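The other protein chains are all here in position, but one chain of the complex has been omitted.
The letters A and B name the chains in turn, as written, and every chain counts its residues from 1.
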Amino acid sequence: MRKEYIDRQKREFGRKVVISLPIHYPKEILTALDVLCVELWGPPGEISGNQAGRIQTYVCPVVRKALAFIAGGHASEADALLFPHTCDSIQGLASLLPDFGGWNGPVLRFIHPKGERRASSEVYLVREIEAFIAQVETLTGKKLEPARLSSAVKLHAEIDALKLRILKLRRNIDMRDSELYAILRRGEWLWPEDHMAELKELASKISDKPQKKGVALMLSGIVPEPMDIFDVLENAGAFIVADDYAAIGRRISSSSAELPDNPLQAVIERYFALPPCSTRSSDLAGRVEYLTGLYSQNGAAGLVLHNVKFCEPEMFDVAMIKKRFAAMNSPVLYVETELEKQLSGQLSTRLEAFVEMASKGGESE
Amino acid sequence: MITRKIQYQMAKRAVGPFLMALDRWQSAQKSRKRKPRETPFGPPLQSVQKLKEIMTLNYFEGRYADGAVPVAWVTSGFPAEVFFALGFHVVYPENHAALCSTRHKVPEIAEFAERDGLSRDVCSYARTDIGSVISGKTPVGRLPKPDMIACCTNICQTVLYWYRNLAEYLNVPLVLVDTPFMYGGTREHHLDYVSAQLGEVIEAAERISGRRMDAEKLARVVENARDGSRLWGECLAISQARPAPWTGIDTFFHIAPIVTIRGTETCNEYYRMLKDELTERVKAGVGGIKNEKHRLLWDNLPIWFKVREHSTMTAERGFNFVCATYSNAWAEAGDLIDPSHPLESAAKTYTYVYLNRDLDNRLKTTVDLAKSFGVDGAVLHSDRSCKPYSVGQVDVKERLQKDMNIRVLLLEADHADERSLSGEQAEMRLLAFMENFND
Partner (left out) sequence: MTECVSIGIDVGSTTWKAVAVDSKGNILASIVEEAEPLIDRQTERALAELKAQVKAGDGVRIGATGYGRKRVRADLVLTEITCHARGAFHLTGKGGVLIDIGGQDTKIIKIGNNGDVLDFSMNDKCAAGTGRFLEVILKRLRVPFDEVALRFNKAVNSIPVSNTCTVFAESEVVSLVAEGKEIDEIVKGLHQSLASRVASLAGDIPPDSEIFMSGGVALNESMVKSLVDRTGRRIRVLNSPQLIGALGAALAAR
């Protein structure tokens, strides 16, 4: 279905297709230049093909699967690959594929500044985005028009505002979390306007009173994979009330209110207004603060840290988050998955036990 | 404050040197009594005693540094010249963690960080240093509390994750030099970004230390750093001789000054002495190992806790690691540093770092080393703790085998944590690898 959709985007609209590795990149630029971005988080399941063996097994599965997928020849519909500078492993992959084989096509790179917003990083980000624009212009053979960038910025700001509203009022939507996330995650490959239409339909289902009962949880991590984590939690009597997945919540820029008229400046402002993320090396104390705020504002009763195995940036934040939540007497569970198709029994047990604990021994029948 | 300064000066100028002299005398006594042991190595380098003194004194001074002089903890790839020029005492947590590993202290110290929730899957250096901060445990007596910590991402992004934690545990400000990764060449705005950050770092260091940067002093430190880096490169290059006058494993230890006191006169003095000694050894035909039959290249960080065993094992069979991408990384900067433009040239120097460059470039450097040192084999340490250094090694291995026609071993281990390694397996793989060579 996804493949058909992508083919149609190319055929009917003459759009270029870029396959992107996670996580942060200025999507507005791609939209403004008529490029469909398809993100690569997996695919879930066993790694197939011998290409994955080119990266050691102690490296995160997102990177190993991306290698197997691309070098295995499954990315042929892409006109280019995009590598945001997310972490050391993606950085390695960004060099491995073009340098040592597996991808011969064009490669786009976006090296975002790390750490807190500083005078130096503001200047740098403007110039790095300009350089990114130049790369995409070369790919498409088109010139970026400020008016098109303005409308792309507006569209993405609206998408973000809508997502924020949906996530905030998600209690009031009578829908299983697994379904809700499936719709949110379609933004990883749909053309933004199509994604917007689906989000609008989703938003129309927000009723004026809560539809969910049970233990309210906040989830934080890189990507909600395997997706049956939501069903395991829901069947155990929980529902998700706040989201800090890098693939979802951490990419919703909250600066949609007042953006500068200069569209490039607006892209910069939107970037710096993203919630704290380990992969951008946001200030750690600031990130913990943000998480506790999100947790209490949404009335969560427990935090599940759901990480991808071997994801180093994310693992480094765990100790401080745990410490702070322990000080608030808020229960935290840390689990790791490897983009498998299904949760293991042991992991399900841990999640279920956590729900039982967070509900203070409430029975689940 | 004043007594602290006196204490520090006493440690630096009197007590430390006295203890060193005592140690020198004691080891002379011991070695006179002891019959020299039969080893596969050549006669030990005389410089080792001096190296030991420099490093011990550096850590000894450090015990009394906080409160007496400003203190910074920095990453090994950080342009620490700015701190030396401002009279900081500089601590290198990476070097400290490596030291903990050679003393087999990592399991005990890292456990404190792991109990706090730091995963066993993250870099063992980071776990060791964070564990040391939590517990106060260290084999060097005491590490001075920093006034600031400084991180440069040119060796990995991990250092930044790690230092963000240190900043919280120590409750001190963190300054950052973020060096955009180089795919192919560098870009002007990348270098401008690095220069601008260096300016920000100097401002912060001035503010925190209450001192003003003296441009002349900075130029002098930068010049020393350039010379030091060149001298280090020259010392390494001497191993192109056959037999190589020292071992690659030796270089892992003699690298300490260029990493930790780069830019000081002491550092350069040391390498001049070492260079002279190595040159003499080449003239006299003295090898790092007694019977050099095969020459190997080492890639990635050392396996610190096993360095001695592996070194002996290989030396016994006539194998010498004559070069290492790791030791070489600190020799590459020599030609980029320009004392008349300290910030701009530092931006370039610290961006053009081996680990901050793409795999094509890394392969090229490795091949150049392999060729110029005439190696007939290579051991690539696939380091669980170091993703940036390890990703790509599988392909590098294949390319070296194919393009260079040399034997290559990919050896999975860890640079500091002995728990994550099946020691016997690693040894067996190394032995099997060596058995493949025809004498």
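Everything that follows uses one rule, which is that contacts are C-beta pairs under 8 Å (C-beta built on N, C-alpha and C of every residue); 3 or more make two chains touch, one makes a residue touch a chain.
Keep in mind that this is a model prediction, so the values were computed, not measured.
Within the entire complex, contacts from the absent chain reach the displayed chains A, B. Looking at B:E61, B:E111, B:E168 or B:D414, the residue that reaches the missing chain in the full complex is B:E111. Across A:E137, A:D194 or A:E356, the single residue that touches the chain missing here is A:E356. One chain of the complex is left out; on subunit B, the residues touching it are 111, 114-115, 418-419, 422-425.
Hidden from this view is one chain, which touches subunit A at 331, 344-347, 349-350, 352-354, 356-357, 360-361, 363-365.
The definition used in the following text is that only the chains that are shown with their structure count from here on.
The distance from the centre of subunit A to the centre of subunit B, with each centre set as the mean of the Cα atoms, comes to 37 Å. On subunit B, the positions that touch subunit A within their shared complex are 113, 116-119, 121-123, 126, 153, 156-158, 160-162, 164-165, 167-168, 176, 178, 180-181, 183, 187, 189-190, 192-193, 196-197, 199-200, 358-360, 363, 382, 384, 387-388, 390-395, 399, 412. Of all residues in subunit A, those touching subunit B in their complex are 53-56, 58-59, 63, 85, 87-89, 91-96, 99-101, 109, 111, 113-115, 118-121, 123-124, 127-128, 131, 278, 281, 283-285, 309-310, 312-313, 315-320, 322-323, 334.
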